[in-house]
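Heads up, one of the protein chains got dropped from this complex, but the rest are sitting where they should.
Labels run A, B and C following the written order; every chain starts at residue 1.
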Amino acid sequence: MTENKNLTYFPWQETKCKIHGRTDETQNPLPLFWNGSAVEVNVTGTELWIDLEVDFSVHEPWAGLSLNGAFISRQMLMAGRYKLCLFRNMNTDTIKNVRFFRELQAMSEDNANHLLVHGFYSDGSFSSVPDRTYKLEFVGDSITSGEGTYGAKKEEDWVPMFMSSSRNYAVMVSEALDADYRLLSQGGWGVFCSWDNKPYENLPSCYEKICGLLKGETNEKLGALKPYDFSSWQPDAVIINLGTNDASAFHQPAWHDPVTGESFKQHLLPNGSYDPSDLDRLKLAIIHFLALIRRNNSGAFIVWAYGMADYELTLPITEAISEYCRQSKDKKVSFLQLPATTDETVGSRCHPGPKAHERSAKILAEYLKSLLS
Amino acid sequence: MTENKNLTYFPWQETKCKIHGRTDETQNPLPLFWNGSAVEVNVTGTELWIDLEVDFSVHEPWAGLSLNGAFISRQMLMAGRYKLCLFRNMNTDTIKNVRFFRELQAMSEDNANHLLVHGFYSDGSFSSVPDRTYKLEFVGDSITSGEGTYGAKKEEDWVPMFMSSSRNYAVMVSEALDADYRLLSQGGWGVFCSWDNKPYENLPSCYEKICGLLKGETNEKLGALKPYDFSSWQPDAVIINLGTNDASAFHQPAWHDPVTGESFKQHLLPNGSYDPSDLDRLKLAIIHFLALIRRNNSGAFIVWAYGMADYELTLPITEAISEYCRQSKDKKVSFLQLPATTDETVGSRCHPGPKAHERSAKILAEYLKSLLS
Amino acid sequence: MTENKNLTYFPWQETKCKIHGRTDETQNPLPLFWNGSAVEVNVTGTELWIDLEVDFSVHEPWAGLSLNGAFISRQMLMAGRYKLCLFRNMNTDTIKNVRFFRELQAMSEDNANHLLVHGFYSDGSFSSVPDRTYKLEFVGDSITSGEGTYGAKKEEDWVPMFMSSSRNYAVMVSEALDADYRLLSQGGWGVFCSWDNKPYENLPSCYEKICGLLKGETNEKLGALKPYDFSSWQPDAVIINLGTNDASAFHQPAWHDPVTGESFKQHLLPNGSYDPSDLDRLKLAIIHFLALIRRNNSGAFIVWAYGMADYELTLPITEAISEYCRQSKDKKVSFLQLPATTDETVGSRCHPGPKAHERSAKILAEYLKSLLS
Partner (left out) sequence: MTENKNLTYFPWQETKCKIHGRTDETQNPLPLFWNGSAVEVNVTGTELWIDLEVDFSVHEPWAGLSLNGAFISRQMLMAGRYKLCLFRNMNTDTIKNVRFFRELQAMSEDNANHLLVHGFYSDGSFSSVPDRTYKLEFVGDSITSGEGTYGAKKEEDWVPMFMSSSRNYAVMVSEALDADYRLLSQGGWGVFCSWDNKPYENLPSCYEKICGLLKGETNEKLGALKPYDFSSWQPDAVIINLGTNDASAFHQPAWHDPVTGESFKQHLLPNGSYDPSDLDRLKLAIIHFLALIRRNNSGAFIVWAYGMADYELTLPITEAISEYCRQSKDKKVSFLQLPATTDETVGSRCHPGPKAHERSAKILAEYLKSLLS
């Protein structure tokens, strides 16, 4: 291997890089917390490396690379500080647009999981990356974490390699609309409680922090738990894809809090319908979340996009949205149903596969285009 | 032209024909009131003709033909009594499945419009036509009348040739599920009022009759206004595709009843939102219609399938469904959103085109399959 | 039915109509000999009828209608002189583009078969129809006659209803390129002999006449056997889709000429390969046909497009083309292979179905675009 002797080291702050995804931009190294979080540079030169720091306890991060907008690479990241070559041996004069992105969701179950960017090595020079036409924020669960978008149908292991931002409806929608995007998602979590009735595992509880679902000292140091500065990036639309796990909770056993000894459950009545009071607290959670989003994003369209797994909560969700709109007089909130996954579109782990993401992305992009234009 | 001397005349009652679509089966000739209404025969022989009687004042009926399940022909029908050749010169021994179907919706605006079947001429013999696996009833507006499914994008004339059952989501869904189907639809009508605020132009008002939206003596004699015998054909699912015109009414001027002198209008508030009391009477109409359908179809799934034109009434419709379910404890009613028409899928007269019907049919068929299996 | 009292009769010559397909334009009524042959008018007014004269002995003609470029109608035509309504009740001011076209191939087996246009009835006025960007001539067999493009897979009857120009690759290609088109085709015929070894049933033998495969006094009177005036319509490309029946002949028994008592056959050797001398006369026929086409179309690209049924004659055809090019120094002749029909794309009568025509049309249109632009 012939070494390139002309490489210079650039801390990320000196690369005019564009940062995608909520993070604490005062940090050094820069954490990529969420799936779809990325650093994007415009750079000349023949060669580019990224200087990373990675760790995890159980669940390793995965990252991907696109060049001039085209998917190039996707790989597992091992622990350690090391550099990865992003391109080499190219025409030195052309400006290459390079996006290095996190494939794996933020990992609430692995406090050691982090993917940090120190800087770049290059023999070229950096120029700034312009903003896209729109800004979109997506809040979701395993679907928005891209679970099921890689891997064979028969896969049943819950491992990072089957999650992605690269085959993800949220990213497809953003590409179709020429939008910058930020994803907040967590597999198993709901708008009110988790798939197995954990009342604390819901996205609203962490919505106002940078990456509030992370725990542990390291993540705290990395800024994950800091309040998120909404004024820094006001989205044109916030898309919520939640409800699938809240529906599941009704069918799962109670969860017993090992700390408090309390237990928690969303109940079904003997006739199989939802317990009205349990349903009410779910709807209240939806209403509160809408209010919370509106409080922080005064001008955004808010679209509750639901149905990629199944349609079970369509009526409770729409009812809560209607109630919220009536109370708040908010006229920029709507509901969009996405097509449920079928045998033909299912991916690994019984989750929506790439075809399901493509189909939903098309419908959602069409709808957002009609709102935004 | 060499004439076939072996043809025998068979009144329709002697052909073991299967009748599709609500009609008065005691009539002779047999009226085909609705689009998708049809006579279907299994017949041997080399040649088959149908003996028709057609009339209209302004809007001529159109009819289509399928042979062994494949689309063969579609044509305008002029007034008069005459016969049409459905096939000729075929292998005499094989059983041919022939469906002669009405393309044009029932025509509330043309009392003279009728398409009547007297019988068939054949040199073969008839055998019975088995039922399909499921029975589906569709209730809708111009979308279910297939308006826009034929004709160039630029067409603006409201004429029968642009309406169909042959490129219609309802028929596509039924084919996909191996279902017999009955369509009740009327362009411009709603669940509560018409697109231009006529309070009498709604499908619930005629739901319990054979074809209650028709008027005039002739139609009365043809049995259109008789009560429909729901026990004769209990569908596995009733699909309602209404709301598009109810939304339009809010944006249209008041309608003045020339008879009573009264006027009628669904209002917008000065801030552009729906007048709550007008919205309430729309929602009440939805609730009453669901109750009416349930009363007459005790075991059917009821699916409100909405959105092919736009999503404007999603929240009011879902709220009314929720309210109906709460009141009635009915657990077999659901809401399905269908993808809105785009530049890519639009047909003639700014209505959903064939691609829009195909896309919605796929989603609806997938959903019904999950309900029915 | 309310009659339109404002209709005026226009002989076809007074309608500025555009005539599609080879015909004898000095005739009155005007014969439509070939599938895809048509009269096209631009006309205002609320209503338009066509005045037809139709006859046949065994095989009835079928016709279709498009309005402003969109397919509207397709129907069997019975014998007699009568008028058909093409549109009615439309906005009187707009110019409607109307094309009435023959679906059925010229019928060498039914001398009585003809479809003649006398004129039109209209309450509007006619304006001329501009030429399209290109002119394309297609010469072929049952594939170019659209056999198999209508009807269920299981159909086995050789009847007109399963043939078409409306679902025909040649027409699809022409639409994609904005081209006027003329089709010459006959099911069962080859470039050298028919599928069953009839040596006279080949397209070259009738290429220089208007519709030289027709027989009988009536057709002669209609001008079918007159020399075709190539100077009147010089195509940008001639597409030949022949060979499928020539391949079949090798596998069929000899044909015995009932008149001369001679028999004729293309032979296979005992080892299953083609008899070289029989193959040579086939190749010679190809070479002569290319020379004949070139003689009459000096500037046209000539594309031998083959393979929609199977690929059996690929090498003999290409070899003959190479030989022709070598001899003639002709540099505008090429070979294009089209995808063979599969279970997925087959139509009725084991012929290419609509999906096969669409797939081949795409490849052929792409290729012609690269030649013509």
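Methods note: a residue touches a chain if its C-beta (ideal position, glycine included) is under 8 Å from a C-beta of that chain, and two chains touch if they have at least 3 such contacts.
No experiment lies behind these values; they were computed from the predicted model shown.
Novice: Going by the touch rule at the top, give the shown chains the omitted chain contacts.
Specialist: A, C
Novice: Which one, A:Asp24, A:Glu40 or A:Glu60, makes contact with the chain that was left out?
Specialist: Hidden-chain contact among the options goes to A:Glu60.
Novice: Write down which of C:Asn4, C:Gln252 or C:Thr318 is the residue touching the left-out chain.
Specialist: Touches the omitted chain: C:Thr318.
Novice: Determine which one of C:Glu156, C:Glu220 or C:Glu366 touches the chain that has been left out.
Specialist: Checking each option in C:Glu156, C:Glu220 or C:Glu366, the one touching the absent chain turns out to be C:Glu366.
Novice: Could you list which residues of chain A touch the chain missing from the display?
Specialist: Counting only chain A, the missing chain is touched by 1-2, 55-60, 67-76, 78-79, 84-85, 87-91, 94, 112, 150-152, 154-157, 159, 161, 348.
Novice: Given the full complex, what residues of chain C touch the hidden partner chain?
Specialist: Missing-chain contacts on chain C: residues 271-273, 307, 311, 314-316, 318-319, 321-322, 325, 329, 331, 334-337, 339-340, 342, 363, 366-367, 370.
Just so it is clear, only the chains that are shown with their structure count from here on.
Novice: Once you draw an edge for every pair of touching chains, what topology comes out, line, ring, star, complete or other?
Specialist: line
Novice: Using only alpha carbons, which chain's centroid is the nearest to the whole structure's centroid?
Specialist: B
Novice: Same residues or different residues: which describes how chain B and chain C meet, taking over half shared numbers as same?
Specialist: Mostly same residues: over half of the interface numbers shared.
Novice: Quick one: point me to the chain whose Cα centre is farthest from that of chain B.
Specialist: Between chain B and every other chain, the largest centroid distance is to A.
Novice: Using mean C-alpha positions as chain centres, tell me how far chain A is from chain B in Å, no decimals.
Specialist: 44
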